[in-house]
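Below you will find the structure I want to go over with you.
Missing here is one protein chain; the remaining ones are kept as they sit in the complex.
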Amino acid sequence: MDDFRDLYQQVILDHNQNPRHFHSMDNATHEADGHNPLCGDQIKVYLFVEDNLIKDISFEGSGCAISKASSSLMTTTLIGKTTDEATKLFEEYQTLITTGKGDTKTLGKLAVMSGVHKFPARVKCAILSWHTLKNALNNKNETAITE
Amino acid sequence: MDDFRDLYQQVILDHNQNPRHFHSMDNATHEADGHNPLCGDQIKVYLFVEDNLIKDISFEGSGCAISKASSSLMTTTLIGKTTDEATKLFEEYQTLITTGKGDTKTLGKLAVMSGVHKFPARVKCAILSWHTLKNALNNKNETAITE
Amino acid sequence: MLKNIRNDFPLLSSTNRAKPLVYLDSAATTQKPRQVIDAVSSFYESNNANVHRGIYQLSEQATKSYENVRKSVADFIGTADPRSIIFTSGTTESINLVAYAWGRKNLKPRDEILITEMEHHSNIVPWQLTTRETGANLRYIPILKNGTLDLSDPEKYFTKKTKLVSIIHQSNVFGTINPVKQIIDYAKSVGAITIVDAAQSVPHANINVEELGCDFLAFSGHKMLAPTGIGVLYGKTKILEEMIPFLGGGEMISSVSMESATWNEIPYKFEAGTPKIAQVIGLGAAIEYLNKIGMDDVQKHGQDLLKYALISLSNIPELTIYGDSTNRGAVISFNVDNVHPHDLAQFLDQDGIAVRAGHHCAQPIMTKLGLSSTTRASFYLYNTKKEIDALCESIVKTKNIFSI
Partner (left out) sequence: MLKNIRNDFPLLSSTNRAKPLVYLDSAATTQKPRQVIDAVSSFYESNNANVHRGIYQLSEQATKSYENVRKSVADFIGTADPRSIIFTSGTTESINLVAYAWGRKNLKPRDEILITEMEHHSNIVPWQLTTRETGANLRYIPILKNGTLDLSDPEKYFTKKTKLVSIIHQSNVFGTINPVKQIIDYAKSVGAITIVDAAQSVPHANINVEELGCDFLAFSGHKMLAPTGIGVLYGKTKILEEMIPFLGGGEMISSVSMESATWNEIPYKFEAGTPKIAQVIGLGAAIEYLNKIGMDDVQKHGQDLLKYALISLSNIPELTIYGDSTNRGAVISFNVDNVHPHDLAQFLDQDGIAVRAGHHCAQPIMTKLGLSSTTRASFYLYNTKKEIDALCESIVKTKNIFSI
């Protein structure tokens, strides 16, 4: 039961209900599509990057609470970070959701996602937006598919 | 044990050791090849038929005791019979080796083969020469394959 | 009705997340009765041997048991000839077998393969692969909003070009039972070969291939109480005899030389390699179990649960049920407003309830309906109305959490 409460923390339910930066972006410098083959959900991530600084970021698409909250938290976390910092955070975050371990200081609000690792079927939900982000930053045109 | 003694009756062991009409035939009017895919054994049956009367019959090839005895007994039984009688006997014999039942009067010496039906893996051994005979009589050129 | 059945299924008295298990995912795979589990164990304990070629009692017995199941299967689907029963590893392999051994040989550029928009991936992808190899085209009979086939204009789909028609008997998404007899008649009128994907129908009702008149029928053991890893392809003997082999190897040959080989008689021609012996024995036990209950009662029980569930679920506001065919099986797909199916399934799981969320291996129809996924509850002979009550209660609870 505690595992479950960890997974669906109030913050997550809240971000699901009211996802932040949940819209398209006209002047995006980078964008990419993401697809979770397990469920068929699709998202799109937009970035506005200047001098390696992520000045704006947004997303749209369908997804479960875990995916929406993860995307939403990603946007609020990354605005104002450099692309290098984003890439580093991606790795920290990946460790967090697959093992439950990570440095809460670096991760900040992302730490609420730690409960996911107890639910392997949902790890892809939590990582989808991040994979898509990475593709966007690398200017990859292919759809990111969660591995 | 009794099933087994039925299968390998002395008559059968004897026909295996000393198969009758175990040779080729130069002046055959009919001949056909037979093949048992279960073991790879091959035989050939030769017939000399005049006015629908089987005047001579012989066989050659490789085979187990059951197959050799069955072929040998077939030759001794059929010489002097009409081709129609042979076809009828074929059916009687098939019933015998698959069910153990049959009219001992019609079957004559063939009745010693009744034990085969208790050993389903050996039924093909007992029927091979007869299938081949049938093909020979029908002037079929294809190799008889036990079904 | 169907009393005391649950005691036969050891897993049904276990727990899921420390709650009594409510298993509502039988359309994916069913639970197994003691009788099937024991048949497999006892085969390994007292009869295990390779079949068909052994000159020893153990092997003879195993062969007999194995071949007897072929007869029960033939009987179970209403055909007299066991030679028309090929054991495969499942519906997927069964359909692929036809695609490779009939399709790739007989289809030519511009020939048409006709399926429906509500097929399972296992009845779509093999044909997409076949079209690549043969140049044939793949066409779809469309479906209507209510989850039934649009057969209003058969001439449009059944034409001289139609060479193969493969249809899902019962949809694993909507439960829709398709008018396969009618479709087979259309197909015959244009001379096409017919395949019925009966993965969801054979477990639930009396199916008779002679009545249906289909050329092939495919189904899986694991969806009808039998072990995983075993399936069946029924085929008309005349067609099977004319077909080229699929997998090459032992058992399927009559003789092999270095240059070439000749094929064994059917059905062995299509059963290359050491057979799935224990799984076949398990399938036999499953059929015996189903026969003992009687397929009419199995079907009636499914229909009772279905009706009860349809009413119960309809009473939940903001819940949408997909498909409302009048002729349907014990499977319901639905969604709850503002709750993603995977979240719903995760919340149900927490209450011990196992349902499925996703595209149910039927993406084309999901796309057409503008959905990426649904939640699916499916019922089998061991389910109860109380379990449906538990499902509804848990859905309402979840809905409330998500709408705060």
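Every chain is named by a letter (A, B and C) in the order it is written, and numbering of its residues begins at 1.
One rule holds in what follows: contacts are C-beta pairs under 8 Å (C-beta built on N, C-alpha and C of every residue); 3 or more make two chains touch, one makes a residue touch a chain.
Quick caveat: nothing in here was measured; it's all calculated off a predicted structure.
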Partners of the unshown chain among those that are drawn: A, B, C
Candidates C:126, C:267, C:302 or C:329 - the one touching the absent chain: C:126
Could you tell which one of C:152, C:260, C:326 or C:400 touches the chain left off the display? C:260
Cross-chain touch to the chain not pictured, restricted to C:20, C:78, C:213 or C:229, is C:229
Interface with the undisplayed chain - residues on subunit C: 10-11, 14, 16-17, 21, 23, 25, 28-29, 31-32, 36-38, 40-41, 44-50, 53-59, 89-93, 95-96, 99-100, 117, 120-122, 124-129, 138, 140, 220, 222, 227-230, 245, 247-250, 252-253, 255-258, 260-261, 272-279, 342, 345-346, 348-349, 353-358, 361, 363-364, 367
Under the stated touch rule, tell me which residues of subunit A contact the chain that is not displayed. 35, 37-38, 40, 119-122, 145, 147
In the whole complex, what residues of subunit B lie against the chain that is missing from view? 1, 4, 7-8, 13, 16-17, 38-42, 62-66, 119, 122, 125
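Here is the rule we go by: only the chains that are shown with their structure count from here on.
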Dominant chain pairing [most C-beta pairs in contact]: A-C
Measuring centre to centre with CA averages, how many angstrom lie between subunit B and subunit C? 46
Would you kindly tell me how far, in whole Å, the mean C-alpha position of subunit C lies from that of subunit A? 38
